[in-house]
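Of the protein chains in this complex, all but one are displayed in their positions.
Here the chain labels run A and B in written order, and each chain numbers its own residues starting at 1.
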Amino acid sequence: MRRTATGLRAWLVQRVTAVYMLLFIVFLLFHFLLAPPDSYEAWHGWMRNSRIAIPASVFFAALLLHAWVGLRDVLMDYVHPLAWRISALALLAFSLTAIAAWVVRILLMGTA
Amino acid sequence: MRLSIFRFNPEKDEKPYMQDYEIAPEQTDRMLLDVLVRLKGRDDSLTFRRSCREGICGSDGMNINGRNGLACITPVKGLKEPVVLRPLPSFPVIRDLVVDMTRFFKQYHSIKPYLINNDPPPERERLQSPEDRAKLDGLYECILCACCTSQCPSSWWNPDKFVGPAGLLQAYRFIIDSRDQATQERLDDLNDAYRLFRCRTIMNCTEVCPRHLSPSRAIEKIRLMMVKDSS
Partner (left out) sequence: MPVGALTSITHRVTGIVLAFCVPFSVYLLDLSLRGPQSFAQVVGLFDHWAFRVAVVVSVWALAHHLLAGVRHLLSDIDVGSQLHAARRSAWIVNLCGVAVALLAAGALL
């Protein structure tokens, strides 16, 4: 199980998140080209709409998972001393988790 | 013809160095190996491997003007001068253009490069349909010259853990062989973070293969088989 988690499953996570992000970015591109939000009210209202906030949250989840797999690959290639590698991976995991919490606060809990 | 050749004799030299040679071309010089053999006649300390001189034995893999290839099937015509010859990159150098292939063959053996079939052997050979046999085309032709693995960045960073393109091409050759019964074990063996999944499809392997095989495609096919297998 542990072996699959780091081999095929990580690869699948990278691919699936890539496809979702691709679709979402194409959607964003069209939205901003066709109807750019021209005021705070328009932008705020759009982002607070759950029809956007939920797919956007999924986008950030995909982004952070994708970044984890990709940066983990980079570290596995270039950082070889075990202590350094474990520290780097831990720092990466911590940073991504912190960003995830931040995004949840912004998108799902709303700001004051 | 001007050449610049990597020289290193660990018994004499502290450090490797590049030695320049100038040799008048002769009519018989068709391939780079022809020139090297004549050079060796002049300077017998120059060391390289060669055997069949027709691209089948895989002995004379080397880095020619920055690109791995076999000296015996690299035409002299069209080579930019000075022709810079180095041993296969990232492999330990034994002497001059001769490298230590131990790790390369260890990875090759790790994929069990032989048919695994526990059925009692039939009286004559195990038969295969022409279609099943055709699946091995583009795979069995590998001569294990190591040009691909030596030019693969993923192999540079993790040569002891990543099987490398040559080994993975052979892994696929046995995975899809209709006579082999260990498909599942073979797929499971490659499914960790390193053995296959260090591949980033850079495709240097396919770029340099002197036999025009495609290890990168074989690796993609193994991954697809793993996906089908896991669903």
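Definition applied: a contact is a pair of C-beta atoms (placed from the backbone, for glycine too) under 8 Å apart; a residue touches a chain by one contact, two chains touch by 3 or more.
Small disclaimer: the values here were computed from a predicted structure and weren't measured.
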- request: Specify the residue from the set A:10, A:63 or A:76 that touches the hidden chain.
  value: A:63
Statement: Omitted-chain footprint on chain A covers residues 15, 18-19, 22, 25, 40-41, 43-44, 47, 60, 63-64, 67, 70-71, 74, 95, 99, 102-103, 106, 111
Field: Missing-partner contacts on chain B, residue numbers
entry: 153, 200-204, 206-207, 214, 216-217, 220, 223-224
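Note that only the chains that are shown with their structure count from here on.
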Field: Chain centre separation (chain A, chain B; CA means) in Å
entry: 39
- line: chain A contacts chain B in the complex at 3-4, 6-8, 10-12, 73, 76-78
Query: Of all residues in chain B, which touch chain A in the complex?
result: 153-154, 157-158, 188, 190-198, 200, 223, 226-227, 230
